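Missing here is one protein chain; the remaining ones are kept as they sit in the complex.
In order of appearance the chains are A, B and C, and numbering begins at 1 in each one.
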C-alpha cells in the first residue's frame, strides 16, 4: 500500500521533502504539488504528479490521501483547518502557526474531529541520539531529571536577514520542544539573559541564554549561539538525581595529527539531522496510512508558540515570564 | 521505476532482506521467492510474489529483473552462473563461493558477459563510519597507510556449533575485505598467531591474531575474539606516515553514574551494521536498475576465498602463507 | 635554602599540610605549630618543631619565616593582621575572612605594608587541567569568552551537618574564584535559581543553579549538586566567540566491559585535587622564600566574601543582587 501525498509549498524545504518522499522512502508517492509560484511548483513536481493552482484544490483532490505543508507560517492555519475539514492527515513544517490563538483554533478543530491528524515538524524527536538519551532518562535508573543543559550553536547566519529576535522566535523552539519531550514536562516560565555580545555579529544579540522553568521544577538552561564559526554543534545533558546523561559526540573519524586527537563537527543542520528528517517521515507515512498522526502534535506546536512569545517578552522585561496553557485536551494525552 | 527482485533462500538472512526490500527501501519490489523448503518460501513471500520451485525457474522468470541469493554457500556458484547466463544483476550473500576455482569460473562468465552483474555482501563497505575513515585515508593528508589494526570481537558464539576454523574461515573475511578496500591494496601473504586461549571457550581457539601482508608492504594486524562477553566491538585504526585515523566510538548516550563516564557497546552485528545493510541494498537497487552492479565484486569474493584458504594453511604451518591471485580482469578495475 | 614555616591549626587540613611540607615538598621545614588544642598540636608537630601556646607567639617567633593558617575562619583576621604586622608571608586557608569588612581591614594592612604577603587557598588555580584551560583562553585564538559553564558535583555531604546555605557560602566560592581567574574578570551580580529538589537530600536545597554576571558582560552558569551519589565531578566549559574550551575527562583507565566503554570518576576532592594542593604550596614556598606572596590574593579573598554574601541574598530575593567592590589597590594589579 502506497500513501499518496500532496505537497503545499515547493521552496527549499518543500523540494527537499519531495526528494525524500520520492527517492529515499518506501510506501509513499507524491501525487500533487502546489505553490504560490506555479512555475516553481511545475519545476518541482515529480513525474506523474498534478500541479494544483491552490492549496484548497490540492487538499480536496481525491487522489491526495495526506498533505505536507511547507508554505510560509502565516498560511499554515487555513491550510491545517482545510485538511482537518476533510479528515486528511497532515504534516506541517515549523512553525505550526504564528499565534497562540491560531494554535487553539487548530486544536479545537482537531479535537472536534476526534482523531489526531496533525504532525508538526520537530525532527529532533526522531534523531537516534536524542531517542537513546530519552530512553536512558525514561529508564529511571538515574532518578528524576533536575536540570537540563541544551546547547544550540550555528556556524553563521545570513547577514542582514537574521535579526536579534530570531534566536528566541525560531531557534529556541527546538530546544523548548526537546526539553518538554525529554523531561515529559511542560514549560511554566521563561527567563532570558544576554551575555557579552560576540563581536562576530555586529549588533546582533548573540549569544543568548534562556532558562526554562518546567512545571516539575526542573530548570532547563539553553545556550543559543548563532555565529560560532566552527560548525553546527548541538549538545544536551540531563542532570538527574544520581547521574548524568548526555548526547554523545557525533561519530566522525578519530584523526590524530598535528591538530591533536580529534573528531570533526557537523557543518550544518542538514548534516546533523538528515537521518532524523528521514525517520520523521518514515513514521508519518505509517500513521498517515492509518488515517491519523503520531509524533509532535498540535499541542506541541501550541506550546512552542507560547514559549517563543514568552521568550520575546522576557528579553524585554528581564523578568520571569510565565507561560499559561489551556487544559490539555485528552486527544493529546494518548 | 521499481526494480522487481527475486529472492533465493528464505532462511533468517533471506527473510531479513525481504523485510528490508518491502518495508524499508524505495524503488524495489519482491516479486518472486524460492527456497529448498517450499513451505518456508510460501510463508516468507510478500503479498503478490510468486513462489518458484527452483532457483533456475526464478532466475529465468520474466518478471524477475534482479536476484538476491541467500541460499547456502555451496549452491551459490550454480545460481550465480545462471544469473550471468541470463544477464540479470545479482546480489550474493557471503561467501560468494566456497573455492577459488569456483570463484574463477564465476569471474570468467562475468568477464565474458562484459559487464559487472555480481555484488557480494560485504556490508561493512557501506557503513558510514568505515566510509568516513576511508575518505580520510583517500584524502591523503595523513600520507600513505603503513599499518592497519583491525579488531573484531563477538560477545559469544553458538556453543558446540562454532569450531576453531570459523574465525579464519568466516569471520576474517570481513577484516580482510575491509583492509583491501580501505588501503586500496591486495593481500600477498597471511600469518596466524594463536595467543593464550580464553578460558571462556573451552577448547575453542580463541582469540586469534592474523597478520595480513599487503602488496604495498603495509601490514594489517587483526585481533579476532569470538567470546569476549561484553558485546560486539568492531574497531579499526590506520597508521599513516604523518597521522592516525580510526573508527569512532558508536554514538551511544554518555552516561555518568557509579560505573564511571561511559557509553554502551553494541550487543551484536545487527545493532552495529543494520544501517549498512540498508545502504548496501539502496546502492544495489540503483545499479541493478541500470542492469549492472557496483560495490564488492566477484574479484573481491575471489580474494576473500584465497585469504580464508591461506589463513587455514597458516594456522597449521605457523609460517607466512602467500596468496597468489590471477591477473585482475579489466572489468574489476573500473 | 630552606623556608622555615609555622603552622596555626592542626586539625584535618593542618595535618595534611604538615605531611605535605615535611614528606612531599623540598625547600621547606615545619619549625613551629600551634592549635587551640595543645595536645593535638603536640601530636601533629614533626620532629624538631616547637609547639607554641598561641598564634601570636608562633607568628613572632624568630625561627618562623612564613606562616600557614589552618585555624577556623573567624580567627583568620587577627592572625593575618599579626603576620602582616611582622612582615611575614602567610598562606591562609579558605575562607580568608568571614566578612567583607574584615577583608578590607586585611587589605588595608597589606597595602600599607606595600608588598603582597597573603596567599589564600584557592587550590584550583594550581590544577594542571584548569591551567591548560586558562592558557587556551588567554591564547586568544578562540576569541573573547562569552559564557562559562561550571559544574560542581559532590557524591554526598555529611548528613545533618550540611545546611542549605553551604552550597552558596562554602562551595560556590571555588566556582566564583575560578571564573574570575579564567575570564580575567570581576563578578558584578549574582542570581540564584533553585531547580526541582533531589529526593536524596531530604529538605536540603540541592541542586542549586547560580548565574554570575561578570563585569565584561560574560555570564557564568554554575550547577552545584552536593548529593549526586556517583562521585566528585568538576567540569568547566568556556564558550568563546569562535570556539569552546573545556576541562577534559580525568585520565582514568579506559575499560570496556559489560558496563560499556568507560572511565572512572574521582571519588572525592582529595583524589581530584591532591596534585593541585602540592603545586599550590610549591609555588608558595618559592614566593615566601622571597618574602612575598603570589597566587590568589587578599583581593581574591575579598571578592569571594562578597560573592557568597550576594548569593545568600539572591536565593532569598530571587533577584539579581549586585556586587559592589572598592577600587582595586594597585598592589593587586601586579
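By definition in this document, a residue touches a chain if its C-beta (ideal position, glycine included) is under 8 Å from a C-beta of that chain, and two chains touch if they have at least 3 such contacts.
Owing to the predicted nature of the structure, the values given are computational and were not obtained by experimental measurement.
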Touching partners, among the displayed chains, of the absent chain: A, B, C
Option touching the unshown chain, where C:129, C:186 or C:280 are the choices: C:129
Which of B:74, B:87 or B:143 contacts the chain that the document leaves out: B:143
Omitted-chain contact residue, chosen from B:193, B:270 or B:328: B:193
On chain C, residues whose C-beta touches the chain left out of the figure: 22-28, 128-129, 132-133, 135-136, 141-142, 242-258, 263
Interface residues of chain A (partner: the chain not displayed): 229-231, 233, 249, 252, 255-265
Chain B residues touching the omitted chain (full complex): 143-147, 149, 193, 195-200, 207, 209, 211, 214, 216-219, 221, 223, 225, 228-230, 233, 239, 241-244
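Just so it is clear, only the chains that are shown with their structure count from here on.
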Label of the chain whose CA centroid is most distant from the centroid of chain C: B
Cα superposition of chain A on its sequence copy chain C - rotation in ° rounded to nearest 5: 180
CA centroid of chain B to CA centroid of chain C, Å: 58
Chain centre separation (chain A, chain C; CA means) in Å: 44
Distance between chain centroids, defined by C-alpha means - chain A, chain B (Å): 38
Chain A, residues touching no fewer than two other chains: 242-244
